[in-house]
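Excluded from the complex is one protein chain; the other protein chains are retained at their positions.
Here is chain A:
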């Protein structure tokens, strides 16, 4: 019987239990951050337990980190969380990319960047965007704090094997269309819960032709379609990316040979298959309060079909029939685990070069990690952003969820490269509009969204 990549990785990790029941599976790598780990370490202490495999855990601070002066944490409770992670990792012997370290950054940016993320692994983190790591041909998913504690104590987790879904993505991406548009397009088409109960695999010529950073953007937003796992089969692009990184295997050629087995035999192995053609894809912009409430930039916002639509329009302050060009942008957020990598900054800088952001727009640029920031500065990208009037910041999660001081003011429309447009996500009554880095940077220049296929690129 043919098997999916997911089946092959899963089967290699089962310790006990049978398919259909919760199974105990081994976790190769757990990533930790300051928000969803304090209660887990506290639980270990209360029960006199230790971390079973400290070397299979890696921590950093990202959610609370201030992006102006990282050492000046004004919010006492934020500071306490950060200090607690520092203390916990020391006490339990877990590696930490701490405040100011060159390795610090958003947990889903640094995992791949440091070579911690590798094909064939099972990776967990107390964060729903953990599917990002699936781009390397691993099974990666977000977990709650009780599960974080369980993994710390046992290096295993109880999970019921999900069904599998293949998303066949094919065609040549038109100019001005990016990975973000693909995943937003899929969610707009299939809804915010289509992936619930499934492990998704993205494949097809469009995916094969993508860089690792583009693949990460796609996998990252799997959870926005309800799928807690989203993966891509490893190939030469994957191997080339991992090779030579700080924590990559030393016997890399042997590792690559081993990783090559993790591929789906054929489509019939999936429980469900969705087809997605990108040949005529347009840039997407979200109009509402969940990521499925998105439309192509040249299409009007939909009619009010139910109470949820009505509530979304009331919150966001827009009307059915309007288009994204009519959204008055007051704030721009550039960053996050979705689109805060070097390639995202490069695309934006290319468009921004020689321009200035529109009057009245505040634009925050937050690199996904310190390494991304350092690399961008070497290329002079920071100068392009700064001379265009943007605020160039230290790395972190920042205004994607506003746990640090970076928040979008109430009632202001924000063009954002992040992943969630939920009510209050970026700040109380903030109005988030998700789009690709190119669309967001163009919106910064014009003060409203534009069709970048016609007006910029």
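The criterion applied here is as follows: a contact is a pair of C-beta atoms (placed from the backbone, for glycine too) under 8 Å apart; a residue touches a chain by one contact, two chains touch by 3 or more; residues count from 1.
The definition used in the following text is that contacts and distances are computed from a predicted model.
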- Can you pick, from "3-isopropylmalate dehydratase small subunit", "PadR family transcriptional regulator", "YdbS-like PH domain-containing protein" or "Carbohydrate ABC transporter membrane protein 2, CUT1 family", the UniProt protein name of the chain not displayed? "3-isopropylmalate dehydratase small subunit"
- Full-complex touch with the removed chain, picking from A:113, A:231 or A:290, is A:290
- Residue, one of A:155, A:264 or A:294, that touches the chain absent here: A:155
- Considering the complete complex, of A:105, A:126, A:234 or A:395, the missing chain is touched by A:126
- Of the residues in chain A, which ones touch the absent chain? 15-16, 21-22, 24, 26, 28, 35-36, 38-39, 42, 47, 49, 52-53, 63-64, 75, 77-78, 80-81, 84, 126-128, 130, 141-147, 149-150, 153-156, 158-160, 162, 192-193, 196-197, 223, 226, 228, 249-252, 254-255, 258, 290, 307-308, 311, 401-403, 410, 420, 422-425, 428-429
